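What you see is the complex with one protein chain gone and the rest in place.
By written order: A and B. Residues from 1 in each chain.
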Amino acid sequence: MAIEIPTLPEQLPTSAPRFVGKEVNRIEDPALVSGTVEFIDNLSLPGMLHCAILRSPHPHARVIKVDTRAAAALEGVEAVLTGEDVGRWCAPAFTAPEGWGSYCMAVDKVRFVGEPVAAVAATSRYLAEDALELIQVEYELLTPVANPDEAMAPGAPLLFEERGTNVIQSREYTWGEIDRVFADADRVVSRKFRWNRVGANPTETFGCICQWDLADNSLTCRGAYQTPRFMGLGRAASLKLPANKVRIITHAQGGGFGGKGGPRGTDIAALLSRKADGRPVKYIEDRMEYLLAGGGQSWDRYYDAALALQADGTVTGFKVRLVDDQGAGAEGYGTISAAKPLAAFTGNYRIEAASYDLTLVATNRAPTYPYRGYGPPPHNLVLESLMDIAARELAVDPAELRRRNYIRPEQFPYTVPSGNEYDSGNYAAVLDRVLEMADYRALREAQAKARAEGRLVGIGVVSTVEPGVFDWNAYATVGVPGVGVPEGVKVAVDVLGNVTVAVGFNLQGQGQFTVAAQVVADYLGVDMNAVKVATASTDVAMPHFGQGGSRLGVAVTGAILGACEKLKQTFCLLVAHLMHTGPEQVELMNGRLQLKGAPEHGMSIAEVAGVMLARSDLLPPGMEPCPEATFVWTAPNRNLPDDQGRCRSYLTAANATHIAQIEIDRHTGQVKILGYFIVDDCGTRLNPASVEGQLQGGVAQGVGAALFEEYVYDPQAQPLVTTFVDYLIPTIHEVPMTTKDHLVTPSPFAPLGAKGCGEGAIHTTPATLMCAINDALSPLGLEILETPASPHRLWKLLHGHGAA
Amino acid sequence: MKPAPFDYYAPETLPEAIALMARLENEGCDAKILAGGQSLMPMLAMRVARPDALIDLRRLTALNHIAEHDGIIAIGAMATKRAAEESTLIRERQPLFHAATQLVGHRQIRNRGSVGGSFAHADPASEYPAVALVLDMEMQAVGEGGERLIPASEFFVTYMTTALEPGEILTEVRMPMLPAGTGWAIQEISRRNGDLALAGVALTLRFSGGLCADARIAAFGVDATAVRLTAAEDALAGQKPDAATFARVAAIAAASLAEPMSCIHASADYRRHLIGVLVERTLAEAAGRAR
Partner (left out) sequence: MTTMQKIHVTVNGKSHAREVEARLTLADFLRHELHLGGTHVGCEHGVCGVCTVLINGQSARSCLTLAVQADGANVTTVEGLRNRETGQLHPIQQAFVDAHGLQCGFCTPGFVMTTLELLGENPDPSDDEIKDALGGNLCRCTGYQSILESVRLAASRLQTTQSA
């Protein structure tokens, strides 16, 4: 029987949802505030050893010799791993395009500072670090490639010699008649932008405990894994094991934001366990390792972009050329983040033609990894900055220019030139609400007054679309050809009516366990505290992906609804049998299976489960005694991309408009955020408090990217930011306390109408702040087109000390 | 990020500590003093500091005092910054030192970090050395040869280096009480609230007959040690305390700096400029307090 997934909360089998849509407390929180959650470093296994990794101090060098004899001889050291072992036992990372992946440890050359060259397992981490100091490595230094210009210069040193080039990928997408709209344009605005490297930096770094079973030749990895099954497949490939011999047990994670990393550390710990006769080996990446070489660096980009406009302000074309510094190879899926902007290339606007010229380059910086938003935040900065520049040239209010170009409510579902379909939205209504909430007119009046006093006050009004519920098809053109991202659950009712939801992922902060409990409790009519959400290890879990791509809240909702629908169908069969009627006469409502039109005749979920498990004599012939159901959800109606990458990729399109009011201290270059306003629309808000939390957290990371955070490298590709003293995560002082409101335009396609919203404000905040800063600078005829807009950069600009 | 091994000593008395220092020195052992540890511990964790031995002064409770004698405020080297921050004596009688203390790190750092540790660590971006120059503070050092007082102008030698001899322990810092009518101010520019200063200025200012007199100005975060801005002080003498004067003096202050430090957050030019901005701002602030 077909499984219908409800697309509105009203379709749930309850007279009124008690939990869905409510700001319920999160079920994960009592343990988290008590400090009793088992983060990976809280776990200790019998006989466990501790791994420390020796890392390259050179950005580019051949490894001539690694002498580990003294380290191996140190008391307490049980195993030492070098590139020689790795070359013998492993394959390079499969997450990179063919030929651009690295081994977990350098086998012949190092390509970035921080690349592992040896590792030890010892009885304590302290001892393991002592042992590293005894390892001698002989290097032959090679000329480093510090940036894409150097990488693409003729005769440049090559990172991967066998490739014959440092260009990982280069291609141009053309959507619509881009040349014609630019030729016909009344006005073209173009600029170059530089987005410097930022990254995830969850408060917990990556960690794992790996144990190689030498008898069975199988591997168990416990750790802070964001995407357990995918990680297991990767380990199987790199460690040359059958995939069903790698078991991943994922623990709660202290944040992830895409940049948790883990493949290299896991492989190294696993191989050390193999060398240490199968003793478990724990590896806890420390913060300096994370900053230097973890999964924490993203988006190192050079943009050259142009917007074509008609005299009335209609935007007709958007051209982007992107050179993306991927760092030392593409092991961290960095290629994907360059492709994701296809899902919302032209933002909130009706732009008929666009083009994207994409060049991904390898350099001797650390490899880039995913980070929340996965590519669009810099792209949005480019598009929205050009919108502002166009507005200034046309002397139109920037909010008004956006409104003129918005996709209109009646045009949904709307297919953008780059191929994706937006599900629903009302952008003008969102804009109206935020303009009203911020009292935009008063803000502009205050700005005029401040300007008259010589103060540099600016306002940014920025609209963005957040593609939600990622699908692999979005990345087909950069080498990931799949369609669909299965997310599976099992919903089980026990003999007393308690419900367990088994999922394939663990806590990471977004509150999906609570969402799961809300949905199942409302569907089955039980209390939330009767629901337990449990994580299954990869060997027994249903197909799953886990957190990523603003997807999991929607996907797990779909999976639970599907499983609940299946349960309901089985329960109806049983109850119909017991009541001597047809299943179509039985309905589920408020936790009871009851006769339609005679609700006093019915059974509770607990009674039905009890009969199933304890009274086989009452079951209809052939019915399994199993009040449990599994369901694997993937977004409906996805398709393969065409030769220009066009496809229905992300299922949902949330949107937001932010307004920031800032002031630049013209003497110091410091930026102060005076006010910050957000109105968003992500469809049904399953837990409004969690949605707000995602938004505000995205604001904080956006503030970081726009004003503070930057991985700086010197001209020899040496990283200069290796501590939290220099990587500037915003504190409570730097993040604005925002004023928020929202609209609800449900997705017609997604479970309960909820749209992906986990990336949230990081799509919008960097562009909003940069637009506000440029608005403040505009009376001086100055522009800053590089992030972050640090005080030093702004001061140089204001005081004419060269381009900022 | 785990410290390399070291020998650890926690002497019960100052003489015991001094004797231990001397013995270890004689044995060629690289011993370091551990006070609050808030600057030393990160260096140990990164293994950029690898002493053979640590001498922990935590048992020397006699060095926790904050007291006034004959118009001089004395702070024991092991008194925490938190204690200094909460001292009514300091807040009321030496508000510049109080304000500087509040600018140090965050509360967890001030709770553990000792006043003496910051002086001995001599980080050029920290507030205390500049305040020490402005207030003409004196540091009491005790070694096998006895005790001596080192004026601030001689104490801070260069980057993280003081005039303390091997075997000497900093036991106390001393400062005068702020004379009535003296204006003061300390301001700094940092990337985030609580970060080390990219540039900072501390100063005191008096008026005589309505004109500026006796200004003492020091900059921090710009050179290998905190520096007195004597050209600016001189230029201020006898001038009217108005915006034009302060702007002029600020320009002199900025110009008077030798080559300032440069880092990823701030170039030398930017630091020089910031010192000018801060001198102007702190002069205005101090003038508001002076009578």
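The criterion applied here is as follows: a contact is a pair of C-beta atoms (placed from the backbone, for glycine too) under 8 Å apart; a residue touches a chain by one contact, two chains touch by 3 or more.
These numbers were taken from a predicted model, which means no experiment stands behind them.
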| item | value |
| --- | --- |
| Touch criterion as defined above, residue of A:Arg26, A:Lys319, A:Arg433 or A:Arg793 at the omitted chain | A:Arg26 |
| Among B:Met46, B:Leu89 or B:Ala163, the residue in touch with the chain that has been omitted | B:Met46 |
| Identified contact with the non-displayed chain, of B:Tyr9, B:Phe220 or B:Tyr270 | B:Tyr9 |
| Touch list for subunit B against the chain that is not drawn | 1-10, 34, 37-38, 41-42, 44-46, 53-54, 56, 58, 82, 105-109, 111-112, 193-194 |
| On subunit A, residues whose C-beta touches the chain left out of the figure | 23, 25-26, 28-30, 32-39, 41-42, 44, 126, 200-205, 252-257, 286-288, 507-511, 689-690, 692-693, 695-701, 723-725, 729, 731-733, 735, 737-738 |
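Everything below uses one rule, namely that only the chains that are shown with their structure count from here on.
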| item | value |
| --- | --- |
| Subunit A to subunit B touching residues, read off their complex | 125-126, 129-130, 133, 286-288, 667-670, 708, 712, 720-721, 723, 725-726, 728, 730-731, 733-734, 790-792, 795-796, 799, 801 |
| Residue ranges of subunit B in contact with subunit A within the complex | 1-5, 42, 46-47, 189, 191-196, 264-267, 269-270, 273-274, 277 |
